[in-house]
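Just dropping this structure here.
With one protein chain held back, the other chains of the complex are shown just where they sit.
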Amino acid sequence: MLKPTEKPFTHSIRVAWADCDPANIAYTGRIPYWALESMDAWFESITGLDWYALNVDRGIGTPFVHMSIDFRAPVTPRFALICEVHMTRLGTTSIAHRVVGRQDGVLCFEGEFVSVFVEAKTLKSRKPPEDLIKLFQALS
Amino acid sequence: MLKPTEKPFTHSIRVAWADCDPANIAYTGRIPYWALESMDAWFESITGLDWYALNVDRGIGTPFVHMSIDFRAPVTPRFALICEVHMTRLGTTSIAHRVVGRQDGVLCFEGEFVSVFVEAKTLKSRKPPEDLIKLFQALS
Amino acid sequence: MLKPTEKPFTHSIRVAWADCDPANIAYTGRIPYWALESMDAWFESITGLDWYALNVDRGIGTPFVHMSIDFRAPVTPRFALICEVHMTRLGTTSIAHRVVGRQDGVLCFEGEFVSVFVEAKTLKSRKPPEDLIKLFQALS
Partner (left out) sequence: MLKPTEKPFTHSIRVAWADCDPANIAYTGRIPYWALESMDAWFESITGLDWYALNVDRGIGTPFVHMSIDFRAPVTPRFALICEVHMTRLGTTSIAHRVVGRQDGVLCFEGEFVSVFVEAKTLKSRKPPEDLIKLFQALS
């Protein structure tokens, strides 16, 4: 288990009308999307490569093998959704993140996510390249 | 824990180009959507009320408090995605489901989901009405 | 302008809670998605290739250059959304469709769509292959 970074990475989401269902809150299915988007932004922040560049330019995919989310409070368009992303584990071919979403200081959801590094074309698992490993290890 | 119904409910998804990312497989974020859609269809099958009718006509919401999904194999447009839905637990104010997705017989994902019954307007938890309880209990 | 086929192709959409906004009707942004999905299903019906197979197996893309939609009545989960798809024009490197969506016989939307045939990798425009041209021409 790596120590959390001192200043966690955050990604801000504009929650909108389009995201809400007739209960007047964000539809449950949107929340995994936002957690994923926040991890994509985390990769970009740490490595300079978002998932698109990682895949298209470097030939590396990161398919998910697990997600687990607890929904603590409804998400609405009243406030920005601030998603905090922590890398919680770096395995040989996998990486785990914790994502915590808050609105106006209120905990809305928290989730654990595990993805694996693969060759983009074959989807076969592989180690991440050395330059990325160094950047991830520097977070611990 | 309720016994599984003998013939599990299944809901078929047409996976399409629109659902796929540049890895040529369905984007991870789509899978929670399909699991949710399958539970919505399960409610309609068992009670005659989909989430929309349950909410708008009967004033009952079912927000999720938990989801946990293991992704076992990529989902693609090559085959229909058959989602099997089981009610795994009926609590006083909550209900749990297991959703298993397969394509051409291959296990693609499996997940556990917990939602609570609430008053649609106030989002306060409540027991489901008697007629629904009877229908859910008949499954066990 | 090609004559309409005698029995128009239709594609049925299950409109759900997930698609609705706090106005209790399907969110506007969902409707282009459904029109596109219906055209994807049309391609599969006429050629045996959905957009995914057309792109991945045959190396042909069909990016859109135009869409125009008139929204005539709200779409809700009360009824299936039946989308009728007509090919309205087959150009040298383009194809146009008309999509009409109805619920319970009520006209909900009607739209015109134009896409072009391209090499999937370069996005350069090209003629569709002869086997597809024959299938499209047989519709007129």
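For reference, chains read A, B and C in written order, and residue numbers begin at 1 within each chain.
Going forward, a contact is a pair of C-beta atoms (placed from the backbone, for glycine too) under 8 Å apart; a residue touches a chain by one contact, two chains touch by 3 or more.
Please read these numbers as outputs of a predicted model, since none were measured by experiment.
J.: Please identify which of the visible chains the hidden chain touches across the whole complex.
T.: A, B, C
J.: Of B:10, B:24 or B:88, which one is in contact with the hidden chain?
T.: Result: among the candidates, B:24 touches the missing chain.
J.: Of C:67, C:80 or C:133, which sits in contact with the chain we cannot see?
T.: Only one of C:67, C:80 or C:133 touches the chain omitted from view, namely C:67.
J.: Identify the residues of subunit A touching the omitted chain, counting contacts across the whole complex.
T.: Given the touch definition above, subunit A has residues 14, 16-18, 20, 24, 33, 36-37, 40-41, 50-53, 55-56, 76-78 touching the missing chain.
J.: Considering the whole complex, not just the chains shown, which residues of subunit C touch the missing one?
T.: Contacting residues on subunit C, toward the hidden partner: 22-23, 25, 28-29, 32-33, 36, 52, 55-56, 61, 63-71, 74, 120, 123.
J.: Tell me where the left-out chain touches subunit B, residue by residue.
T.: So the residues of subunit B touching the unseen chain are 17-18, 20-24, 27, 29.
Methods note: only the chains that are shown with their structure count from here on.
J.: By C-alpha centroid distance to the whole-protein centroid, which chain wins?
T.: Minimum centroid-to-centroid distance belongs to B.
J.: Tell me the angle, as a multiple of 5 degrees, of the rotation that maps subunit A onto subunit C over the C-alpha atoms.
T.: The superposition gives an angle of 180 degrees.
J.: Indicate whether more than half of the residue numbers at the subunit B-subunit C interface occur in both copies; give same if so and different if not.
T.: Here the answer is same, because the shared fraction of interface numbers exceeds one half.
J.: Going by average Cα coordinates, which chain is farthest removed from subunit C?
T.: A
J.: Based only on mean CA positions, could you tell me how far subunit A sits from subunit B in angstrom?
T.: For subunit A versus subunit B, the centre distance works out to 24 Å.
J.: Could you state the distance in Å from the CA-based centre of subunit A to that of subunit C?
T.: Averaging C-alpha atoms per chain gives centres 33 Å apart.
J.: If you average the Cα atoms of subunit B and of subunit C to get two centres, how far apart are those centres in Å?
T.: Once rounded, the distance between the two centres reads 28 Å.
J.: For subunit C, write out the residues touching at least two other chains, lowest number first.
T.: Only 17-18, 20, 24 qualify.
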